[in-house]
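Yeah, one chain of the complex is gone here, protein chain that is, but the others are all in their spots.
Just so it is clear, A, B, C, D and E label the chains in written order, and each chain counts residues from 1 on its own.
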Amino acid sequence: MHARKVKLAADAKLDEVAGITAGFSGADLANLVNEAAITATRRHAAEVTLADFTVAVERIVAGLERRSRVLNPQERRAVAFHEMGHALVALALPGSDPVHKVSIIPRGIGALGYTIQRPTEDRYLMTRAEMERKIAVLLGGRAAEMLVFGELSTGAADDLARATDIAREMVTRYGMDEGLGHVAYEPPRSATPELALLGGSPPRTLSEETMKRIDAAVAGLVAAGFATATSLLTKHRAVLEQGAARLLDHETLAEDDLRELTAALRAAADQAAAERPTTV
Amino acid sequence: MHARKVKLAADAKLDEVAGITAGFSGADLANLVNEAAITATRRHAAEVTLADFTVAVERIVAGLERRSRVLNPQERRAVAFHEMGHALVALALPGSDPVHKVSIIPRGIGALGYTIQRPTEDRYLMTRAEMERKIAVLLGGRAAEMLVFGELSTGAADDLARATDIAREMVTRYGMDEGLGHVAYEPPRSATPELALLGGSPPRTLSEETMKRIDAAVAGLVAAGFATATSLLTKHRAVLEQGAARLLDHETLAEDDLRELTAALRAAADQAAAERPTTV
Amino acid sequence: MHARKVKLAADAKLDEVAGITAGFSGADLANLVNEAAITATRRHAAEVTLADFTVAVERIVAGLERRSRVLNPQERRAVAFHEMGHALVALALPGSDPVHKVSIIPRGIGALGYTIQRPTEDRYLMTRAEMERKIAVLLGGRAAEMLVFGELSTGAADDLARATDIAREMVTRYGMDEGLGHVAYEPPRSATPELALLGGSPPRTLSEETMKRIDAAVAGLVAAGFATATSLLTKHRAVLEQGAARLLDHETLAEDDLRELTAALRAAADQAAAERPTTV
Amino acid sequence: MHARKVKLAADAKLDEVAGITAGFSGADLANLVNEAAITATRRHAAEVTLADFTVAVERIVAGLERRSRVLNPQERRAVAFHEMGHALVALALPGSDPVHKVSIIPRGIGALGYTIQRPTEDRYLMTRAEMERKIAVLLGGRAAEMLVFGELSTGAADDLARATDIAREMVTRYGMDEGLGHVAYEPPRSATPELALLGGSPPRTLSEETMKRIDAAVAGLVAAGFATATSLLTKHRAVLEQGAARLLDHETLAEDDLRELTAALRAAADQAAAERPTTV
Amino acid sequence: MHARKVKLAADAKLDEVAGITAGFSGADLANLVNEAAITATRRHAAEVTLADFTVAVERIVAGLERRSRVLNPQERRAVAFHEMGHALVALALPGSDPVHKVSIIPRGIGALGYTIQRPTEDRYLMTRAEMERKIAVLLGGRAAEMLVFGELSTGAADDLARATDIAREMVTRYGMDEGLGHVAYEPPRSATPELALLGGSPPRTLSEETMKRIDAAVAGLVAAGFATATSLLTKHRAVLEQGAARLLDHETLAEDDLRELTAALRAAADQAAAERPTTV
Partner (left out) sequence: MHARKVKLAADAKLDEVAGITAGFSGADLANLVNEAAITATRRHAAEVTLADFTVAVERIVAGLERRSRVLNPQERRAVAFHEMGHALVALALPGSDPVHKVSIIPRGIGALGYTIQRPTEDRYLMTRAEMERKIAVLLGGRAAEMLVFGELSTGAADDLARATDIAREMVTRYGMDEGLGHVAYEPPRSATPELALLGGSPPRTLSEETMKRIDAAVAGLVAAGFATATSLLTKHRAVLEQGAARLLDHETLAEDDLRELTAALRAAADQAAAERPTTV
């Protein structure tokens, strides 16, 4: 089913591709291959070149600017709170990758805004807690929308898909659900792009009982991530409003602005700590 | 399963296609690709050109006039009430896209009448409430037929399919069912026509338990939309009769006629508000 | 699964095909495409021409005469009662299409007799009641056999298949089962022959729970149709016997003979009405 | 799934094939097509000719003699009782096709003996009772083995497959199971060889509940047929022993010998009738 | 699924292949075709010749000697007891095919030892009891290992697969499970190699309920065979030890040595009979 064959041009050495994708998750790489193939298709080429991969990386990280896309004021507000939701959850959760930029300038395909987190270094291992934080950050956008506007929108579809993917891998590949045990319910998604290009191993056949428990475990992890995000944003509602307002004014917040928000978050945390009775 | 390969001619730049499809939903785009492919097939061409897309857009929005199709009087009445059902629900539901034209001139493939709503602007985000309204408008035709004739007909098949599609996306892509949570049960239907042409991602495997809950959630959203439509049309039965009569006389109602109907609706609503006791 | 590719010859314009298929249901059209393809295959042609479609229409409506097929007397009686069953249910059910001809001359592939109903006009909408009548007429043949001979035979296989198809569409495309709601459980079978040739949309994935309810709803509609047919034929048993006898004598009953039967049916109905006590 | 494509040679007119297959059931025709294809394959031909069909018909009706196949005495006895089982059930069941020949000369592929029934005429309709008799005759071989040797053997595999096919068609195509109703659970297996060559319609999707009831109905019909066969053979045990003994002596019983057996059966039946008290 | 196409060379007449495979079961023939295809593949040939079939027959019956494979002493002991387990169960079960040779010289692919039974004649019918004995003999190797070493090893995988195949055919093709009745749950596996090459008929669709009962019936037959083997080997433990010791010394036991073992078995049985009180 997954066996999309992508023919590589001679120059598309996978080592070089790897060089520009440090910090990419398996899902990002799969996405990358897709995007590169699309780019090649668009220029009616039969092979995917290194240039196609470069374009694809750019599109994935930030998308292409699309100033022609004009959102109405209500949509712009929703996007601003959505992106600040991602950013604040990332800033507030200890151990999350630092946030470098938040923007509500529409870019790329479907992206109405974006929040860029860049890992401080290449990572080779992720803990269960780190993956839970990733899910919370991904659901931070929707949590902010719910908190502020009290209603769900279609804007979070991609976030839900990515959060679900992470939760599913935790349960089926990394054995991180206690009830389901240290069992691999899906064949290993090889860490190497080569195997991904060849389509990977075939899926295993599971009983309905097991599939039901996997579905429940995935839903549980996603629900926990949403609860974490909602709780953090509720606590820092003031900073959320302030950040969104600034984002609506400036369209893009870079490191300096974000530093101020972080400071505000920290101040709030310090104050909370100071107010906490010492006996606990 | 969905991987229909459509070969694009060199001139069918997807950007230009995008230019003529503002306001199209994902389902509309999928439909568009189908129609364009059919158009190309009809002229025995091996590639789909931009012209094919243009023809397809036209067909989708309003269909081709087909005066040769002669409905009998009872069918004409049914179509008139059906189209007025769509239009009145759209006019009566605050927040729906404005109705520009209602017609009972048969057009295109299978369409016995049509109601054209045009969004006032391109929209990039839709809320849950907006999608619920869309479902109610789509089921307005059938609700009117049921109300007036007391029986179901085959005329609403396409409406049911589209309403079901929207409800399904709400549940499986946009995480809008509380019980099923913020989980993506289907891979993201990429907003980009390129990916749609390539067939999208493969479907996820779900447990019977989950599929059962998805079916129930979809049926619930559709039932709610039908209830909304029925309730609105029952309340405005007089306007419905009046509009259908005018439609049978004139075959097509344009903005002016519709404005009168809107006024009638508003007057009814104002009167209802005036009659409502102030204590509640 | 349904994607039979049929290559069309340049002269097989689908508009012209449509011109000779007025009143055909979707199932009839699907059948037509099959028959045309077989006709083309038989003359070892690579393309399906308009002539193939014409031959196919003829075969479908009445079949080719096959006098060489000699039924034994018991089979002839069974066929006569079977065809009269179709005809009488159609004649007795108000709103059914008029019956033009009933015959027990074997024709075409597998047809041992035939009853031709011709719609008085092209129809674009069908109500639930009309579809229920269609099912009852289709099951009228079997109901007559059961009533007269007290046993089931293989002669009704095609009737069962068509009645099941109609019942299934009522439930899964037209939302006519109350419990299952206004939900489309199958993608729209496009009304256009072009899409049918391309194979239509892929089927939706449903839960076992939903499939079980669909099966039950379909079986319920078929059972109701059989009950209607049986009840009508029981009431008009004398006319059934009389019609079958005449059919065995003349092999074919045309409009005049049928008019007499209709008169007999009406007389019986009038008498029943006259005998009914006035207090009810 | 069933879509085996068989390329027909120009001379293999299906009408002529039909001419040599009078009285063949749908299953026989499917078998015929298979056999003809195998015959063609054996002569490394790319097309199936009329000669291939003729050879196939011969193989199916009686198989090729294979004197080289030497059964041991116990196997010979088993085969003799098996074939007499088929023959006696056919002779004893009123309404079965007459038995023309019984033989224990191994023939064709896998056939260790054969019993030839020839219908007295072409049949176009079969009643439920006739199909039940066919199942009983098919299971007569195994019933005889069980009765005489008290154990099951592999010799009845083909009988079981054919009996199961008939029972399945009764349930899923001919609506002959009361509980499952007049519903077609499989698309019509066209009576025409052309459509069979094209692979027929795709199967329908059924709920587990329905499949379970179909399985139960099929098993019920097969069990009833086996009970009928066992009961008849128990009653006529003496004739069974006598017939098997004669078959072991002569290897083949033709019409004359069979007439004697029939007479013996009738005598037994008359005696039973005479002994029956008149009051019942 | 099973439709492996194997291209036959002109000299590979299936009659001649049949000539060297007397006594092969359907499973053996399927295996033979596989092995022949592998042999052809190994010599990079496009067609399978008669020579390939001859090599394959040899490999299947005894495998190629592979003296280079050196087992450690514990493995050698396990293999010796395993092979003696097969041989003793075959010798002790009345009605089993005679054992001609037992060896622990590694041969062929994966075979660490082998036991050759040769039927005294070609067989065309097998009874249920004979198939049960076959299963017991196949599981005799594992039963011996369990009895002597008290633990399961990977050495019996092929035995389990073959025993399961036989049990499955008993249940699904030969109607030998009382609960499931005389129903064919799988299409007949044609006895002819030609049809096997063409891939046979498509599988039937069964309900979960039926599949569950089939699984239970198969597991029951396998468990009964294992119990029989264990019981026989427990009774003849001394002969088992003696035979294994001799096998470890001589590596191969031919008919003479086996005759001695048989005598020992018979003596034990006679003694048991003599000791049995006469009243029973």
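We adopt the following convention: a contact is a pair of C-beta atoms (placed from the backbone, for glycine too) under 8 Å apart; a residue touches a chain by one contact, two chains touch by 3 or more.
Fair warning: this is a prediction, and the values are worked out from it, not measured in the lab.
Peer 1: Please work out which displayed chains the absent chain touches and list them by label.
Peer 2: So, taking every chain into account, the missing one touches A, E.
Peer 1: Can you tell me which of E:Ser96, E:Ser153 or E:Thr252 touches the chain that was removed from the display?
Peer 2: Hidden-chain contact among the options goes to E:Ser153.
Peer 1: For the full complex, which residue in E:Asn34, E:Ser96 or E:Gln242 touches the chain that was left out?
Peer 2: The missing chain is touched by E:Asn34.
Peer 1: Of A:Ala51, A:Leu147, A:Leu206 or A:Leu248, which sits in contact with the chain we cannot see?
Peer 2: A:Leu206
Peer 1: Provide the residue numbers of subunit A that touch the chain removed from this figure.
Peer 2: Missing-chain contacts on subunit A: residues 10, 14, 121-129, 131, 173-176, 180-185, 187-188, 190-192, 194-195, 198, 202, 205-210.
Peer 1: By the contact definition given up top, give the residues of subunit E that touch the hidden chain.
Peer 2: Considering the whole complex, subunit E reaches the absent chain at 1-2, 34, 37-38, 41-42, 44, 69-72, 75, 78-79, 106, 109-110, 112, 139, 142, 149, 151-158, 160-161, 163-164, 167, 203, 208, 211-212, 214-215, 218-219, 222-223, 226.
Following the convention adopted for this analysis, only the chains that are shown with their structure count from here on.
Peer 1: Which neighbours do subunit B and subunit E have in common?
Peer 2: Of all the chains present, none is in contact with both subunit B and subunit E.
Peer 1: Pick the chain whose C-alpha centre of mass, unweighted, sits closest to the average of all protein C-alpha coordinates shown.
Peer 2: C
Peer 1: Using only Cα atoms, superpose subunit B on subunit C and state the rotation angle in degrees, rounded to the nearest 5.
Peer 2: The superposition gives an angle of 60 degrees.
Peer 1: How far is the middle of subunit B from the middle of subunit D, if each middle is the mean of its Cα atoms, in Å?
Peer 2: 56
Peer 1: Roughly how far is subunit D from subunit E, going centre to centre by Cα mean, in whole Å?
Peer 2: It comes to 32 Å between the two C-alpha centres.
Peer 1: In subunit B, what residues contact two or more other chains?
Peer 2: 208
Peer 1: Counting only chain pairs that touch, give me the topology of the graph as line, ring, star, complete or other.
Peer 2: Basically the chains just string along in a line.
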